[in-house]
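Complex shown without one protein chain; remaining protein chains in place.
Coming up: chain A.
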Amino acid sequence: MIATTLSLIVIATLASGLALALIQARRWRAGRPAAVDVMAGLRALPRRYLVDVHAVVARDRFNSRFHALTAGGFLASLPLIVLLGVPALRHWTVWGLLSLALAAMLAGGLMVGWRRRVKQPAELSGGRFSRLPFALLAYATAFLVVALDQAAGGVLPSWLALALVLVGAWGCAELVLGVWKGPLKHAVHGALHLVAHPRPSRFHDGAGRDSALKPLDLEAQHLGAERPVDFAWNRLLGFDACVQCGRCETACPAYAAGLPLNPKKLIQDLVTGLESGATDLSYAGHGHPGRPIGTAHGGPAEPVIGGLIHPDTLWACTTCRACVQECPMMIEHVDAVIDLRRFQTLELGATPGKAAGVLDELRATDNPGGRPLSRRVDWAVDLDLPVLAEVRECDVLLWLGDGAFELRTQRSLRALVQLLRRAGVDFAVLGAEELDCGDVARRLGDEATFQDLARRNVTTLRRYRFNHIVTADPHALHTLRNEYKPFGLDAPVIHHTAFLLDLLRDGRLEAVSQAAGGVTYHDPCYLGRYNGEIDAPRALLDAIGVTRVEMERSGMRSSCCGGGGGAPLTDVAGERRIPDVRMDHARATGAAIVAVACPNCALMLEGVVGPRPIVAEIAELVLAATESVR
């Protein structure tokens, strides 16, 4: 009798949940079509969950344990309870197994309760999620007592057993029906998102990393995403998988500096937009700093920017991918930002701040500063750089980047050139033939200018013979290495830190003197998270014998300097500047020097006023270390 009731309750709840999920699916199925290999996704699902998702979740051991206990216990309990509907199976061992599953779930539920009700991490959303521990505990405790009782032969008075079943049933309903708008929505959508992910090669069964933006078809009727339905359906599915854990919020450099961007809220805004006439009144997490909650409103076919998301929120993003790196639901926040920016820039011309002027300069002069391209090598008159147009071929093509127009970057480029000379590297530059790589244009949504620059740069590069491209600019590195492929460039692109490391290891450079004072290395986003290169710069610093200390946020989880994604141009105001926040991290290490490996990082961090560590580009440190003591 009890077993039948339990079984029926679960079956009924699951059926209702399925129905709700199917209705819910209409929201994300309204998105644009996307080419998805569903079968491959299904096959890869279990291991994507166990390997890729787990790798993210397990960064916090406590979270991964309670998740394994609650989810594992709950998922195990459901089929067991259904099985108990068959009279022949109502053996005490099955009740015992169910008890074990529920006990595990109870333990997990207590951990969830402690986290949500006692510890209460600031980044967690409240709302429906606040009830989650009660639902977990109600289900696990009530059914556990019932199961133990049944295993023991049923000694409880029937009114009590019935009462317990009702409590457990509420918990079950609360959990399963939460696929509608509750916590369990993430389970269904998360699983489906893993199956139909827009970047399947980011998983371990693919390349393991996929950070390049995909080319936009510029002939399309409607460029970029204006409305929620302009996103591909599997992207909407991804947004809907958000569990509001707030890991992105904690990682976001814009949020930390009080700029009006909270990636969690951004995704939730897009989720809000999946329903007509919805507002963000029910959102129970932190908002976009400085912006009120309750005023965002929209619908699937209404423009996102304006009613739902303020333009400042969109343009505050530095595209650093810290949110993507942290998201256990594998949501691609940066792709969403770029899709939205593409519409703003290409269809509306609404690029804010100095960005519009820079895009104009890029279109007119092929560099963001509007300077004659021949002046890219002005700083190197006395270094007499070989130009590829004259030497025709070389081993290393040194891609200078637009930093070559900047005083600060010229200093590190001079150091790099001196090192290449010292090591006897056969190198050349493109000189006036080098155009901006298009990174800034692309991140600002100007895909047309990016594609134009990419095509012309690729045409130039294919005219010459060289073995590899070396650059000190991670933005150029990422663009040339990963985003020029669709335009026909297939040359190895090496960051100068990796190249210099090889020169040292091959004995072509020799470190002879040591820098005084500790050095802390700041990972550039486009080298670290975008390209996974966090070891070579560190090995290089170790090779020149500096004392290296790590900031609290480093490597793949490093924090952005604020210089990416055109953010210095859109210049959205916050409570602080992003580089000031990052410099605080550096100061906390007590290091005398912050080593940087990106021209943007050097500019942003060197712009921090007040007492602070010296900002040195790695090449400068290597040059000093390979120079004999005067």
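The rule is simple: a contact is a pair of C-beta atoms (placed from the backbone, for glycine too) under 8 Å apart; a residue touches a chain by one contact, two chains touch by 3 or more; residues count from 1.
We take it that contacts and distances are computed from a predicted model.
J.: What does the UniProt entry say the missing chain is called, choosing from "N-methylproline demethylase", "ABC transporter permease subunit", "Cysteine desulfurase" or "Phosphoribosylformylglycinamidine synthase subunit PurQ"?
T.: Not shown, but named in UniProt as "N-methylproline demethylase".
J.: Quick one: say which of A:G126, A:G369, A:G424 or A:P492 touches the chain that got left out.
T.: Going through A:G126, A:G369, A:G424 or A:P492 one by one, A:G369 is the residue touching the chain not shown.
J.: Where the complex has a chain not shown, which of A:W95, A:W379 or A:F450 is the residue touching it?
T.: In the complete complex, the chain left out is touched by residue A:W379.
J.: Tell me which residue among A:N63, A:Q410 or A:T497 touches the hidden chain in the full complex.
T.: A:Q410
J.: For the chain that got dropped from the picture, name the residues of chain A it touches.
T.: Output for chain A: 369, 375, 378-379, 381-383, 407-408, 410-411, 414, 516, 606, 629-630.
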